[in-house]
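The complex appears here without one of its protein chains, the remainder shown in place.
Labels run A and B following the written order; every chain starts at residue 1.
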Amino acid sequence: MKMSKILAVILVAIMLVACFAACDQGGKGDNDGNTDLAGTYDITMWVSEKDGVADQFKQQIAAFEKANPGIKINASIEGVTEADAGSKVVADVATAPDIYCFAQDQLARLVQAGALAKPGVKAAETIKANNDAGSVAAATVAGSIYAYPMTSDNGYFLYYDKSIISEEDADSLEAIIAACEKNGKKFRYALENAWYTASFFFATGCHSTWTMTAEGEFNAIDDDFNSAAGLIAMKGMQKLAQSPCYDSDADTFADAGAIVTGIWNAGAAEEHFGANLGATDLPSFEVDGKSYHLGGFTGYKLMGVKPQTDTKRAAVLSLLAQYLTGEECQLQRATEFQWGPSNLEAAKSEVVQSNISLAAFAKQAASENCVPQGQIHGAWWDIAKVLGADAKAASSDAALQTALDNYDAAIDAVLSMSDEAKQAWSVIGDICGSNWDTDFPMTADGENTWISEVLELEAGKQFKVRQGAAWDVNFGANGVAGGDNIVVETTGKYQVKLVYDGTTASIELIPVE
Amino acid sequence: MKKQNDNKIKKTGLGAKASRRISNAIIYFILIVITIVWLFPFVGILLESFKTETNMQTPYLFPKEFGFDHYVKLFTKTDFLKWFGNTAIMGVATAVLQTVFILSMSYVLSRLRFKGRKGLMNMMLILGMFPGFLTMILIYKVFADAGLTEKMAPLGLIIVYCASSAMGYYVSKGFFDTIPKSLDEAARVDGATRFQVFYKVIMPLSKPIVIYTILMGFMAPWGDFILASYLIHENSQGMNVAVGMYEWLSRTNMNTHYTMFCAAGVIVAIPVVAVFLGLQKYYVEGVTGGAVKG
Partner (left out) sequence: MKRLSDLDYLKLNKWQAFWYKFALFICAIPSAIWKGIKKLGGFFKNCGVAVKDEFVDIGSTFKRGNWAVKLSFFIFGFGNLFYGQIMRGILFLLFEIVFIAYMVLPSGGVYWLIKGNWFKIGSTIGTVQPQKNVYDPITDQYITIWGDDSVKVMLYGLLTFIFIFAFIYTWRLQVKQCRICMDITAKGKKIRSGKEDMKSLLDDQFHKTLLALPLAGILAFTVLPIIYMVLIAFTSYDAAHDGYSNLFSWVGFEHFNELFNFGQGGLGLTFGEILSWTLMWAFFATFTNYFLGMFVAIMINKKGIKIKKFWRTVLVMTIAIPQFVSLLYVSKLFTTSGLIGRALEQIPFIHDWRLANNFVSLWDSPTVAKILLIVINIWIGIPYIMLMATGILMNIPQDLYESAKIDGASSVQQFTKITLPYMLFVTGPYLLTSFVGNLNNFNVIYLLSGGNPIKGTAGGASVGHTDLLITWLFKMTLGSTESKYYMASIIGILVFLVVAILSLIVYNVIPSTRNEEDYK
C-alpha cells in the first residue's frame, strides 16, 4: 500500500476516534445505542453452499436491520464450502469477504495470515458466556478469541442399517464388520483421511496436541501416536481395513451397511437407509481382549470477520456477526438444516434434542475419547492420513511399527527446528567461500552477547547477522534491523561479536592474531 | 493390431479377395469395439442425468425411472444459466480475439521474412516449456488490483486466454506453409502491398484454418477449471460452468448433486458438440493441413 494511503487511513482513524470521543463527552459510556453506527454498508459474505443457506442468511440480515434501525446492510452472499473457505481466504486476504464461515481447523492459518479481526473485549465476553466451552476453545489462539462460534456439530458418528445390524451389534466394531461381510454390504469409514484416522488413536488414549504462538505460528507438538497404545490403534485399524467389507470412500452411500460420517450427510443417510436408518455413537473395538471405544474429533464451524481499517465498519460487522451466531439464528439453522448449535440455550431446545443425527453426534461427543479439535498444523493432516493406508497394507506388526516410526519422523521434520535452534544467532554472507547460503554459528558469550568462531574475512566481502537461520530477525551495518550489509574493510582473521538486548543491537569485528 | 497384419501374411494363400474380406471383417470388428468404448462415457453421463436419484454411482447403467428433475432444478434453483452465459460469452470473445492473434503471428512467421524471425520462433518454443500456471500467481495479483477478478473474472479470463495465445501458432503456420508462395509473388509483381496480399490472396484460401482456430478458441473456456477457479475466487456471478459445477462434486455435496452434475455436463456438451460437428469438416482440413508441417 502506498504511503499516502496509509496516511489517509490514519487520518480517517484519528477523525473517527475524535468523533467518538466527542460522543463520549455527550455522556454515553459505550456503544449500546447504535445510532452512531447508522449508515449503509456494502458487505460481502461467504456462507455454506448448501441449498437454502444463503437465503436464510438474507432473512436473518433483514431481521438484524430491523433490530438495529439506522443500519442498512447490502450483503452479497456467496456459497463456499466451509471446509476450505479458509484456504481460499488466505489465497488473497485483500479481496476476501468481510464475513465468512469456516471449519475451525483453518483458524491458525487464518490468524497467521492476518485474515481475522479479533472481536472486541465486550464481544469476546459475550461469546464466552453464551457458547459451549469446546467451541470457545476452538475459536481461541494463544488466549485470544478470534472468531464467532456458529455450530458445534462438526464430527462423525455411525449411521447403520437396522435391518442387518442390531442396536447391540452397533456397539462393537467386530460385530458390524461381521454383519456387513455376511450381507455383502460395505462398511464405509474414511481411514485415509486423518480426521477419521485419529479416531482409533484417541480410542487407545493417544493424543496429539499442537501449541502455537500469538502470531499464529506452531512451535511445539505433544504427540504419542508412536507408542504401545498407538500400536494397538494400528491393529484395530488393520482389523477393519483388511476386511473385504471395508471401503475408505465415505462420501458415497452405495451398498453401505454402516458408514462413519457426519451431520452433513443426514439427508443422504435418510435417503439411503430409509426406514432402517440407525444412528449412534461410534462402536468399540477389541485388541488382545481389551475393548476400546472409538474416539474422534468434535469440530466446530466458526464465523470470521475480515480485519477492517475503519472502526465504524468494524463495529457494525462485529455486531452483525454476533447477531448471526446468536441463539435465535442458530436455532433457525438447527430447525432448517440440522446444524447443531454451539449456543448453550439453543442446544437445549426441543428441536435439537429430538433430532436423531444430532443426538448421535451429542452421544459421541460426550464420549471421553472425543477430543475437541484444537489448532492443528496443516501438514499433520497429510502426514497422519498415511497411517490409514499403512495399516491396510501392513502384513505384520513390524510393518505397523515402521509406519508409526515414519509418522514420528515426518512430524519431527515439520518442527525440524528446536526452540534452541530458532534462538541461535549466526553470521551469513559471501564470506569464507560461501555465497549467502551457509550459516556460521555464534555462541553465547555472557549476557546479551554472542560471538562467532574465528573467520577469515577478505576486504570488500559482505555479511549480516541473523537469528534462527531465517531472515525474520537480522542485523546489518550499525546494528540496524534489516539494514544494509556490513562490509569488511581489511582482510584478516576476525571474530564477529553481537550485542543485543532485545531492542538495540551492535555488531563488532574483533581482529584475531 | 499387429496381429491383424500377421494374419494377413499367413492367409495370402487364400487369394486376394478372400483375404481382403477377412481383414476388412477384423477391421470392422475393431472399429465397432472402438465405437463402443469411445461412446460409453457419453452415453453413461446421459443416462446418469435422467436418473431420479441424486447420489453418485448407483450400481446400474440404465435409470430405474426416467426423470427430468435435474434439468428443471438446474435452471430454476441454481445459477447454472448465469454460468452458462458467462462461458458462452467467453467462448465467443476468445474465439474472435484468439483467431486474430494466432493468424497474425502464424501468417507473419510463414510468409514474411524479417530480421529476428528465427529468434522469435525459438523464444516462443522456449517460453512454452515453462510451467505456465506458475505465472498465474502474479497475474492474479495484478488482476485483483485492476478489478478483473470475481464478478469481472470472465473479462479477466478472456484476456488471459487471448494474450499469449499467439504462442500456439504451430498448426496454422503449417497450414499457411502449404499455400504456394508463387501466389504471393505474382500478386506482388502486380503491385499489391503486403497487406493486400494477406487480405485478398491468402485469406480467401484459408477458410479451413480460420474456422479451425475459431473452433479451438470457442472450446477452450468450456473446460478450463484451474485458472478460472483461481480468478473467480468463489463469486457465483463470475463463474464459468466448470468452476460452478466442480463445487457439486465436493465432499459435502456429492451425495446430493452428483446426477445434477451429469445433467449440467450434458447441457454443456450440447453447444460444443453441435458447433464442433457442424464445423468438423473444416476442423479436419485445418488440423490435417496444418499438422503436416506443424
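Here, contacts are C-beta pairs under 8 Å (C-beta built on N, C-alpha and C of every residue); 3 or more make two chains touch, one makes a residue touch a chain.
It should be emphasised that the depicted structure is a prediction, and the values quoted were computed from it without experimental measurement.
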| item | value |
| --- | --- |
| Which residue of A:55, A:286, A:382 or A:508 touches the chain not shown here | A:382 |
| Absent-chain contact - pick from B:74, B:90 or B:160 | B:160 |
| Option from B:18, B:81, B:127 or B:186 whose C-beta touches the chain left out | B:127 |
| Absent-chain interface as seen on subunit A, which is shown | 1-4, 6, 9-10, 13, 17, 20-21, 24, 30-31, 86-87, 90-91, 93-94, 106, 109, 112-115, 117-123, 192, 217, 241-242, 244, 246-249, 252, 254-255, 307-312, 314-315, 318, 378-379, 382-383, 385-386, 389, 392-393, 406, 409-410, 413, 416, 428, 435-437, 464, 466, 470-471, 474, 476, 482-485 |
| Hidden partner chain, residues of subunit B it touches | 1, 5, 8-9, 12, 20, 24, 27-28, 30-31, 34-35, 37-39, 41-42, 44-45, 48, 56-57, 59, 61, 100-102, 104-105, 107-108, 112, 114, 124-139, 141-142, 145, 159-160, 162-167, 170, 177-178, 193-195, 198, 219, 222-223, 225-226, 230, 241-242, 245-246, 249, 261-262, 265, 268-269, 272-273, 276-277, 280, 283-284, 287-289, 291-294 |
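The rule is short, and it goes like this: only the chains that are shown with their structure count from here on.
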| item | value |
| --- | --- |
| Rounded Å distance between subunit A and subunit B, as computed from the means of their C-alpha atoms | 41 |
| Touch list for subunit A against partner subunit B, complex | 46, 49-51, 78-81, 83, 88, 91-92, 94-95, 251-255, 264-265, 267-268, 271-272 |
| Partner subunit A, residues of subunit B touching it in the complex | 54-59, 77, 140-141, 144, 149-150, 230, 233-236, 247, 250-256 |
